[in-house]
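Shown here: the complex without one of its protein chains, the others still in place.
Labels run A, B and C following the written order; every chain starts at residue 1.
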Amino acid sequence: MDFRLTDEQTALRDGMRALLEGRFGREGLRRAADGTGPPWDAPLWKELAEAGLFALRLPEEEGGVGLGLPEAALLFEEAGRALVPGPLVATHLAAGLVPGAAEGTCVVTEAGFPPGERTALVAHLPAAHRLLRLDDEDGAGTVRAPHTTGVAAGPLRSVDPATPLHRVDADAVADGPVLDGADARRLRREAAVLTAAQQLGSAGRTVETAVEHARHREQFGSPVGAFQAVKHLCAEMLVRLETARAAVYAAAVTGTESDCATAKLLADEAAVRNARDCLQVHGGMGFTWEADVHLHLKRAWVLERVPPAREELEERLAAAL
Amino acid sequence: MDFRLTDEQTALRDGMRALLEGRFGREGLRRAADGTGPPWDAPLWKELAEAGLFALRLPEEEGGVGLGLPEAALLFEEAGRALVPGPLVATHLAAGLVPGAAEGTCVVTEAGFPPGERTALVAHLPAAHRLLRLDDEDGAGTVRAPHTTGVAAGPLRSVDPATPLHRVDADAVADGPVLDGADARRLRREAAVLTAAQQLGSAGRTVETAVEHARHREQFGSPVGAFQAVKHLCAEMLVRLETARAAVYAAAVTGTESDCATAKLLADEAAVRNARDCLQVHGGMGFTWEADVHLHLKRAWVLERVPPAREELEERLAAAL
Amino acid sequence: MDLSGTAEEDAFRHGLRAWLSETLPKLPPRPDPLDWPGRRAYDLGWQRALYDAGYAGLHWPADAGGGGATPTQHLIFLEETERAGAPYVGANFVGLLHAGPTIAAEGTAEQRRRWLPPVLRGEEVWCQGFSEPEAGSDLAALRTRAVRDGDAYVVTGTKIWTSHAEVADWCELLVRTDPDAPRHRGISWLAMPMDAPGVTVRPLRTLAGSTEFAEVFLDEVRVPVANRVGAENDGWRVTMVTLSFERGTAFVGEVVACRRVLGELARTARANGTWDDAVLRRRLGRLNAEFTALWRLTQWNVGQAEGDLAAGGTGVPGVGGSVFKLRYSHARQELFDTAADVLGPGALDTGEEWTADRLSSLSYTIAAGTSQIQRNIVAERVLGLPKGR
Partner (left out) sequence: MDLSGTAEEDAFRHGLRAWLSETLPKLPPRPDPLDWPGRRAYDLGWQRALYDAGYAGLHWPADAGGGGATPTQHLIFLEETERAGAPYVGANFVGLLHAGPTIAAEGTAEQRRRWLPPVLRGEEVWCQGFSEPEAGSDLAALRTRAVRDGDAYVVTGTKIWTSHAEVADWCELLVRTDPDAPRHRGISWLAMPMDAPGVTVRPLRTLAGSTEFAEVFLDEVRVPVANRVGAENDGWRVTMVTLSFERGTAFVGEVVACRRVLGELARTARANGTWDDAVLRRRLGRLNAEFTALWRLTQWNVGQAEGDLAAGGTGVPGVGGSVFKLRYSHARQELFDTAADVLGPGALDTGEEWTADRLSSLSYTIAAGTSQIQRNIVAERVLGLPKGR
């Protein structure tokens, strides 16, 4: 057993971080959030594809990178840290199943129906070409990928300014070819891990931001981080982060149902609560649109509702006892 | 509207506090907790009766004090503060219904069955002469008070060393005369308020104890109360206390279902959580048997399970929306 | 302990109810949230209606033109207006609740004559220039400086979190008049005309996407010395009088509104099936207890204020204020977090009112003293724990 990152994994992660700092740093994020950039950054998507984000787990003989879920989790953590917009998880999962997904020419989003619901929230529908459906009703675990053109959908005024959302009815996306050889349940577990990894990245970024602010912002004659109340908020943020990290990385390694559910539940919580604590540490400045912290909170709110969400996760983890 | 205590109410409360400080101060509490005193302090019970604790709300022409539920709540707050043992609430409620209860010669305890349960935990069964049952199954609200002699009961190793507990089966106490003119539902609401008042008293005492400790215990060169972490624990204790106080006093004034449920829910929480925070403020010393804080926690655990308990209260408060 | 109204209180309540049921249907339609001049006109119109009916400045002292009402009457006024769905105080907030009472308490006869009647009659709007970007929770660290030049102060600095700055006539301004004095000692309170040269207002966008607040930039603005209320360098004390004027009634309308929202949440949950989720249902039950208790705590605090006034005190709620704010801020956030679970996917739609409320509720543990500051206040001033560390 050696749970540590290998040197290769560390290099891979650092590479993605460097790429994103250059290509989707603070300015990029603000453009996406403020609506001053294009509604869909196709060149960025292409660059992410070229960096192997989608083809990462395809065999090299199929043009992929031949790596595994742990490496994917590390890259998605970086994407979450930078708040990269777009249906990253669905496109990554569709690589090898839907032509063009691996290369970034076909943008794939997911319609995830919560248990017993006939309506799904779909992210980035206008930019997407195909809709991934991971159905499990008959226990057979079919995977479909209908085209998005002509899908009737009601737009929301999305709380996350960089993630357009639409309500889609199950009947509207009932068609589409069954993708042979794809295991819906495995893909769902992987989706949960990769979504959790994004939340983990965001939770890590908000710890850093809070600590940075606390070290430099002075109030009452000293940095606010010198006050125990602020210090202890930051410490609890780190505890949430590191606990979620262990859960997410383990789930990426084992891929078991209970590790994956644990990862999603704890990473969702870490992302939301760390963003809120980060806002609290920032005081009034955190409440402004210009501060990035609200973007982390809003993305975390969006991702925590990507199925499986809290209730489903807790019930599953209870049933597993 | 004048929600403040009247001068008479303040005097009444102060009188009970003085009586208990003299008659059931720290030494009395420790005797009860350490088992070094008699298992039942009949003289104390008599003195409480003489001070009007049981006859408080009986009309003066029936030998009572002629006061109301608000005054009773103030006295029960003091009893809770001092952790006076005994079935105070049941005996108080039985005054005027069960001969001798008002005078303290007949000790009345209650068998409170949670919704749908056939077993009740009964406190102080060996010392009690009668068992109050407030039945509501048929909607008629009958009140019965069977004798306790011969009731088959299973003793617990009670977590609260000053409150012996027995499990009693509903069938074992099915008999007993119906007390005409008594309204079971009103008595239940009053029981909830007076139990909540005891919890309130305990929650107040643990705030004081924590603050006292924090002001005098030195660590790292200053009183521990100078550290924000300790300060903020104490502040949150006070918030819980004062919120519960407003709820309990209001319930004593209005006697409505939703005020009473609110009072019990918040006072239970204040008592348990304040005791735990008080223990945390005390550090290792709070973990010893000699410190009083565990007695507050254990009594709070016992009283929070006196029906209506959390689940029932939350459901009722939801249904009332 | 008595929660029933006196005959006088009941009469006041019934008279107010009658007036509200007659008056509210005749009000003009509410303006768009982004239409600042429209909002100003609407809010001032409502204030004028209150004035004409004798309800203006109910809680102000009678000798300042107010109603001289008891805290309980003020509580009834706030409760009934919120219940009836009357307009919010809106643009009149600072004039009625901060600047006005300050001038009433600390102003000269001349200053009271000049500034108080237009507030009561709904003619002038005030805004507040206290907070600064670098000061934050540490209000006394304010840097805006005022240099005496003849019969005027020349004021330069930046204020933030100013509501209604776009449409205000006056700004109650805290400035540093003695940079060498200890932090709290060198501050003065000025009434600044918002149309003075050198005043620039820039809307400040919050995370909710709205521009409720503004930054106010002051570049060598000349404010007459005659506009100073209280002595030079005594502005901190003058301000504290203002900030503590509310006598336990600060959140009356909000608590009434939260209880209404809670009822609507339950109705929505019953309609959309989320009521069957016991976890959510019991959270709603828990919130019912929370807001019932907060309402009782409000009444308790008002009672304490009333007692303090009767005993010749200031009626300042003391312990009650910080205790209430701590509990309420968190309860409000929990209310709208719970609303998100009732809404389900709608929680991600800012078109839903509750989603917008959820966003704005995030400021409650920060604005007007963070929860951390409030806990310090409770611990040090109420519980007597030592300062420092």
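Everything below uses one rule, namely that a contact is a pair of C-beta atoms (placed from the backbone, for glycine too) under 8 Å apart; a residue touches a chain by one contact, two chains touch by 3 or more.
This structure is a prediction, so every number in the text was calculated from the model and none was measured.
Displayed chains that the missing chain touches over the full complex: A, B, C (touch as defined at the top). Looking at B:A11, B:A42 or B:M285, the residue that reaches the missing chain in the full complex is B:M285.
Touch with the chain omitted from the figure is made, among B:V151, B:A172, B:V302 or B:A319, by B:V302. When the whole complex is considered, the residue among B:E110, B:D160, B:E190 or B:E236 that touches the unshown chain is B:D160.
Those residues of chain A that touch the chain absent from the view are 1-6, 9, 70, 207, 211, 214-215, 222-223, 225-228, 230-232, 234-236, 238-239, 242-247, 249-250, 252-254, 258-259, 261-262, 265-266, 311, 313-321. Residues of chain C in touch with the missing chain: 277-279, 282, 388-389. Considering the complete assembly, chain B touches the hidden chain via residues 119, 121, 156-161, 165, 167, 217, 219-220, 227-230, 276, 279-280, 283-291, 293-294, 297, 301-302, 305, 311.
We take it that only the chains that are shown with their structure count from here on.
Steps from chain A to chain B, taking the shortest chain of touch contacts, total 1. Note: centroid distance chain A to chain B, computed from Cα atoms, is 50 Å. Averaged C-alpha coordinates put the centre of chain A at 39 Å from the centre of chain C.
Contact with two or more other chains is made by residues 227-228, 232 of chain B. Shared interface positions of chain C, defined as residues touching 2 or more other chains, are 372, 375-376, 389.
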